[in-house]
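First comes the structure, then the notes that go with it.
Here the complex is missing a single protein chain, while all its other protein chains stay put.
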Amino acid sequence: MRTALPLTLSAVLLAGALAGCQAGSDDDTSAGAAFDPATCQGGTLSVLNQGGITHLDPARLYTSGGGNIPSLLFRTLTTRNRLEGEAGTKPAPDLATDLGKPSDGAKTWTYKLRDNIFFEDGTPITAADVKYGIERSFAPELPGGAPYLRDWLVGAAGYQGPYKQPGGIKAIETPDARTIVFKLRKPEGDFPYLATATQFAPVPKAKDTGTEYEKHPISSGPYQVESYDPKKSLVLVRNPHWKRDADELRYACPDRIEVTAGLDSAVINQRLVAGAGQDADAVTTDAVVGPEQLAQLGPGGQLEKRVARGEFPSTTYLAFNTKKAPFDDVKVRQALSYAINRTSVVNALGGSAVAGPSTTFLPPQKALGYQQYDYFPAGENGDPAKAKELLGQGGLTIELAHENDDANGLGPKVAAAVQEAFKQAGVTVTLNAIDSSTYRDVTGKPSTQPGLSLQSWGADWPSGGPFLIPIFDGRQIITAGGNFNLAQYDDPAVNAEIDAIQALTDPAQAQQRWGALDAKLGQLALTIPLTHEKDVYLFGKNVKNAVPDGWRGTYDLARISVK
Amino acid sequence: MIGLLLRRVAGAVLVLLALSAIVYALFYLAPRDPAVLTCGKGCTPERLADVRAAMGLDESALTQYWHFLEGLVTGRDYPAGPDVRHCPAPCLGYSFETDQPVTALLADRLPVSASLALGAETLSVAVGIGAGSLAGLRRFRFLDPLVNGLVLAGYAVPVFLVGLFLLLLFCVRLQWLPFPQYVAFTTDPLQWAQNLILPWIALAVILSATYARLTRAGLEQALGEDYVRTARAYGFPERRILRSRALRGALVPLVTLTAMDLASLMASAVLTETMFGLPGVGQLLVGAVNQIDLPVVVGVILLTGFLVVVANAVADLLYAAVDPRVQLT
Partner (left out) sequence: MITLRRLLGDRAFLTGAVAAAVMVLVALTAPLLTALAGQDPTTYHNDLLDSARGGVPTGALGGLSGEHWLGVEPGTGRDLFARVVHGARVSLGVAFSALVLQLLLGVGIGVAAGLGGRYADAVLSRLTDLTLAFPGLVLAIALLAVVPQSWPRPVLLAVVIALLGWAGTARITRAETLSLKTRDYVAAARVSGASPLRVARREILPGLAAPVLTYAALVLPGNMISEAGLSFLGVGVRPPTPSWGQMLSTATTWFRADPLYVFIPGGLLFVTLLAFVLVANGVRRVLDPRQSEVLR
C-alpha cells in the first residue's frame, strides 16, 4: 500500500497506530506472566472507535498485517506474528503451513494449506477459495485494497475480476485443494509480508454476492458477524467451526465483541479512563490518547498501568519538489534541513509520548533496516545561523502546503511549527491549507504538486521496500496522479539497487541494504524527516493482555481478554 | 381563507425553490470537483469519467438542477458500477461519500436534533415565562435585576462558552454527569435525558432570556389594556384575570418566536452539537462541508429552509389561536 492515510476500516485501524518509538513497555501489571490463553475465555469486549467499519469486504479493506478487526473474521495465507517488539515485525503462517517456498529466484511462491480449517458454515477451506478471494479483489466493483498484486502477478495488470472475466488469473495455480502457487513478474522477497493482507482471505464462490457480500462476509476466523451497520456498529460472535488447535496466534478470548464507531476521540478516552459499567471491558483501535490523558501519563501517573505503548513504523516529513524553484537548488534544501526545529514539531503532534524526532527517512525499526545518520545537524531546536550562512544574503519566501485539519498530523499545528522555525532563519513561509480529503490528490499529481508539502509515510509491512520504493524509485513517478515520489527523483543506479534488494529472500540481508540505501539518499536532502510515530492507547480496567504488537503498534483484539 | 392558504403554500414553495437554486449554484461554482473526491486515490481518467456520469455531473448545471427537482417528486436512480442505487422520493440527492441517500442521512440525524431542540425549547419557555411573569407583577419587582441579568447574559454569552463552562463544572470538576454521549429515547429514556441535560441548559441560558423579557413586557402592557380593565370592572378575581387574560396577551409574541426558534434549532444548533459531541444535523453539515459532500450540504440547507417556512405558517395559526383579539374565521 502506498499510504497511511486512513481511508478504509483497516487503514483506520492501523492509523490508530500513529506513533512509533520504543517497543512496547512492560505493562505486565495487567498482562504478563499471569496471563494464560487457555483460561481467558468469556465476557463481552467493547470496542469504542471514531471511524472505521465502513466496509467489511476482504477485497475492499486496506490493512497492514491483516488489520485488527478484520483479522478476527478473516484468516489469510500468512499473518503478522502477534508479539511485542522486533519479534512482532515478522510474518507468521496462518492458513498456510509455512511462510511459502520461493523458487525461480523468488519469482514463484508455493503455499500448502493446513488441515482442520473451515468456513463458518462448516465447509472446508480450499486453495480455490483463496484464489477466488484474490481474483474478486481485482473487480472494479469492489474498489480499495493494496495495489501490489496487480503489479506483481504475471499478466494480471488488466484483469477485471471474476464477474467480467470468469476465467480467473492464470498466474495463480491450484494444482490440488491444498496447494496454491503464485507466479510473479519479478523477484519479490517480501511476498510473505504481502500475503498477510485481507485480499488473501478465502471467499467461497457459492456464497459471493458481489457488493452485497460485505453485509455478511463468510468468516474463516474465530468470530462471525451477528449484525453489521456500516460506520456505526458491528457485533461479532463465535464462529463454531473455527478450531482453536488450528490457529495458534489468535487466542479469541471474549465470547462476544461489540464495535461501536462514530464516537468522538475525546469522549472515547474519557470513557476508557472512567471505565464505568461496560466501559471497564472496553478498548479502542483508533482513538490515540489526547492531551488530557497525556498530561496524566508518565512515571507515577495513575493511567500508566492502563496504556499500551507501541510503535507503528511511520515518518512525518517535508517533501521537496526538486523540479520547482527554489527547491531545485540543493543549498536551499540543505539550509532548510538545518533550520528545522524538530522539538516544536514533536510538541505540535502531542509531545514526546506520541512522536520522536527523526533525522532519517526510515523510522527507527530494525525490521526496516534503520541506520542512524544526521547529515544536516539541526540539534533539538534548529540551527538558523547555519541555514542563513547557506542561504546568503536576501530573504527567501516559500509556500508550505498542509492539510486543513490536524487529524492526520499534517495539519495547521505542525505547519505553524515549521513556519516559525524557518522564520528564525530569515525564510518567510506562507501556509497553503488544502482540504484533507483532496490533499493526496493535489500533492500526488506532478502538475498540481506544490513545491513544499507536509507528508507522512507509513509501512504497509515492516520492511524497507514498501517504505522506500514509492518515494525514491524513479520508475514510480506517476504523472497521472497518485504519485508519491514527490522529489521526482530518478537515478538509474538507485533503481537498480532497489531491484537487487527486492530479489533477496533473507530479511537480514535485505535490511542491511535498505538501510544503506536510505543513508545514501539522505545526503541529497530530498526530504526533511521530521518525526517518527509512537502510539499510546488506553484500555479499560478489566482488560488483560493488551500488548502492542511490533507490526502495528496497537494491542491485538484477537489476544485481549476481559474475563 | 382557502385562497390565502394556497397563496401561502405557493409562496413557501417558491421560497424553497429559490433557496435550492441559490445553494445549488453556489456549490456548482465551487472550485472543487466532487467527482475527484469520490473517485479517491489512484483514480484513472476513465474511472473518473464513470464516476462523473454516475453522479450525474457530466450534464450541464441546469440539467442537473432539473434532475434534482424531478428526484424530489418521483425519486431517482443512480447508476453505480454493476448495481443501481435507488433514492426514493422525496430524493434530496445521493451522498456518494457515504453511499446513502441524503434523506436517509437526515432521517438518521433528525431524532438527535429534535431531542435537543424540543428539550431546550421546553426548558427555555418554562424558565422564561416563569421568570418573566413573576417579574411582570408589581409585587415581584425585586426580581427585575435577576431578569435583567439573565437578558444581559443571553446577549453576551456565546453558547459554546456556556457549554464549555457546564462541561467543566459538571463533568470535570464535580463529576456529577458523564461526558454527554447521545442515547436514543427509545433505548433508554433516562439516559437520553441525562445525556442531553447539559446541552439543554446551555441553550436555555441563551433562549430563556428573550422569553423572560418578552413575557414581562407583554404582561406589563396587557395589564394596562382595555380588556383587562373591563374584566376588572366586572369583578373577575385578579388571579383569573391574570391567567386567562393578561398572560394570554403576553404570550402572543412568544408563540411566534418559539416556533421559529424551534425550527432553526433543529438544523442549526451546530455549535451546541459540536461542543457536546451530539451526532445531529449540524454535525452532519460540518462533516459534509469538510468533505465537500455537496448533496448533503444542499440537503441540510433545504431542510433548514423547510422547517423555517413551516414554522412560520404554524406560528401564524398559533398566533390566531392564542391572541384574544384575533379570531379565527
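By written order: A and B. Residues from 1 in each chain.
The rule we apply is simple: a contact is a pair of C-beta atoms (placed from the backbone, for glycine too) under 8 Å apart; a residue touches a chain by one contact, two chains touch by 3 or more.
As the structure is a computational prediction, the values presented were derived from the model and not from experiment.
Of the candidate positions B:Leu6, B:Val286 or B:Leu317, contact with the unshown chain belongs to B:Val286.
In the complete assembly, the contact with the undisplayed chain comes from B:Leu271, out of B:Leu118, B:Leu271 or B:Val314.
Touching the missing chain, out of B:Leu48, B:Leu69, B:Leu161 or B:Val314, is residue B:Leu161. Touch with the hidden chain on the side of chain B covers residues 15, 23, 26-27, 30-32, 148, 151-152, 155-161, 164-165, 167-168, 172, 213, 216-217, 260, 264, 267-268, 270-271, 274-275, 282, 285-286, 289-290, 292, 297, 300-301, 304-305, 308, 312. Where chain A meets the chain that is not shown, the touching residues are 266, 290-298, 341, 343-344, 346-348, 350-354, 380-381, 404-405, 412-413, 415-417, 419-421, 423, 431-435.
Throughout what follows, only the chains that are shown with their structure count from here on.
The mean-CA centres of chain A and chain B are about 42 angstrom from one another, to the nearest whole unit.
Of all residues in chain A, only 2-3, 5, 7, 140-141, 143, 147, 163, 210-211, 230-231, 262-264, 266-267, 270-271, 274, 276, 405, 435-438, 440-441, 444, 480-482 touch chain B in the complex they form. On the side of chain B, the complex with chain A involves touching residues 32, 36-37, 40-45, 47, 81-83, 98-99, 178-179, 181, 277, 279, 290-292.
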